[in-house]
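Removed from the display is one protein chain of the complex; every other protein chain stays in position.
Let's look at chain A:
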Amino acid sequence: MSFSIAVQTQDFDIGHEYAELVAGDTAVGAVVFFVGRVRDMNHARDVKSMSLEHYPGMTENILQNILDEAKARWELIAAHIVHRVGELQVGDQIVFVGVTSAHREHAFQAAEFLMDFLKTQAPFWKKELTTQGSVWVEENVKDVDASKRW
């Protein structure tokens, strides 16, 4: 459980994830986590809900690759990625990335790295249901630039 990934339709609980991340390890001095949520507004479109598709098999491969890369680059004690798929409503949680380390620099950097690469590598696609109909979300150039700094 110390390094794990999950792709699931069901919601996740931050308290539970936190407890799992730090369970039984008193060497953990820093915990960083990120939660991504469904926004009500995107590119001036009024979002009602969202459908999240992925490529089963490849998604898990890529998330595992990203996690392995983070383990190689930073001194991590545990890391956990959870990404939801299926139908999501405004305000719902989409993604969880949690990282623990002895010191905060490693945890902060690894968490950012994991999110930057997840956003540009992992095969997920968002389709928003808006007041103007359904719209596939376009690639964000800022995300591509962010992934290049590593």
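Everything below uses one rule, namely that a residue touches a chain if its C-beta (ideal position, glycine included) is under 8 Å from a C-beta of that chain, and two chains touch if they have at least 3 such contacts; residues count from 1.
Everything that follows uses one rule, which is that contacts and distances are computed from a predicted model.
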{"item": "Undepicted complex member, UniProt protein name, chosen from \"Molybdopterin synthase sulfur carrier subunit\", \"Ger(X)C family spore germination protein\", \"NitT/TauT family transport system ATP-binding protein\" or \"ABC transporter permease\"", "value": "\"Molybdopterin synthase sulfur carrier subunit\""}
{"item": "Among A:F12, A:W74 or A:F124, residue touching the chain not depicted", "value": "A:F124"}
{"item": "Among A:Q8, A:Q89 or A:N140, the residue in touch with the chain that has been omitted", "value": "A:N140"}
{"item": "Residue ranges of chain A at the interface with the undisplayed chain", "value": "36, 52-55, 57-58, 61, 83, 94-95, 115, 118-127, 136-140, 143"}
